[in-house]
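All protein chains but one are shown at their positions in the complex.
This part shows chain A:
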Amino acid sequence: MSSSPPPSSAAASPSCPKKMIALRSSDGETFEIEEAAALQSKTLENMIDEDCAGTPIPLPNVTGKILAKVVEFCSKHAEPGVDDESLRAWDAEFVNVEQATVFDYILAANFLEIPTLLNLTCNVVADMIRGKTPDEIRKFFNIKSIFSPEEEEEVRRENHWAFE
């Protein structure tokens, strides 16, 4: 997951000469990400400030499979000169994956505090909910309802104004 080396910048601070950040997943895979891309994660931003030694930042709660995709997302969103429309199309393709993967993206985005990815993935889930009847939603997401039929009826009555 490496990108081409960034152009040297006169503004590079002497204590952090490297512009590439290394990340290590829970299963030991290492990924390289450009600093600009890494800064999209507030969590990484904090860690980068404090740890400039260039050794891989361990992320034991994210698997290699997901971290690879997160790095891909951040790198794409840090690319200069991409127009809004192309980026939107790219994002749509990025989240065109199975449910469980979207959930893993959400968790990673939440932990790493990547607002763009978190918004994108939460909206994907919202899209899956929107327009479905409650039964359809339950089926789609395998939601177990412990409501008894009477309880459910009561809830419906309580919120009848939402169903008119």
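In this text, a residue touches a chain if its C-beta (ideal position, glycine included) is under 8 Å from a C-beta of that chain, and two chains touch if they have at least 3 such contacts; residues count from 1.
Assume contacts and distances are computed from a predicted model.
*Asks:* Since a chain is absent, check the UniProt entry for it and pick the matching name: "F-box domain-containing protein", "Large ribosomal subunit protein eL14 domain-containing protein", "Translation initiation factor eIF2B subunit gamma" or "GPI-anchor transamidase component GPAA1".
*Replies:* "F-box domain-containing protein"
*Asks:* Where the complex has a chain not shown, which of A:Leu39, A:Ile57 or A:Val95 is the residue touching it?
*Replies:* Of the candidates A:Leu39, A:Ile57 or A:Val95, A:Ile57 is in touch with the missing chain.
*Asks:* For the full complex, which residue in A:Val82, A:Val97 or A:Ile129 touches the chain that was left out?
*Replies:* Looking across A:Val82, A:Val97 or A:Ile129, the contact with the absent chain belongs to A:Ile129.
*Asks:* Of the residues A:Met47, A:Ala78 or A:Val95, I need the one that contacts the missing chain.
*Replies:* A:Met47
*Asks:* Mind listing the chain A residues that contact the chain we can't see here?
*Replies:* Contacting residues on chain A, toward the hidden partner: 26, 43, 47, 50-51, 53, 55, 57-63, 66, 99-100, 103-104, 106-108, 110-111, 118, 122-123, 125-126, 129-130, 134, 137-138, 141-147, 152, 155-156, 158-164.
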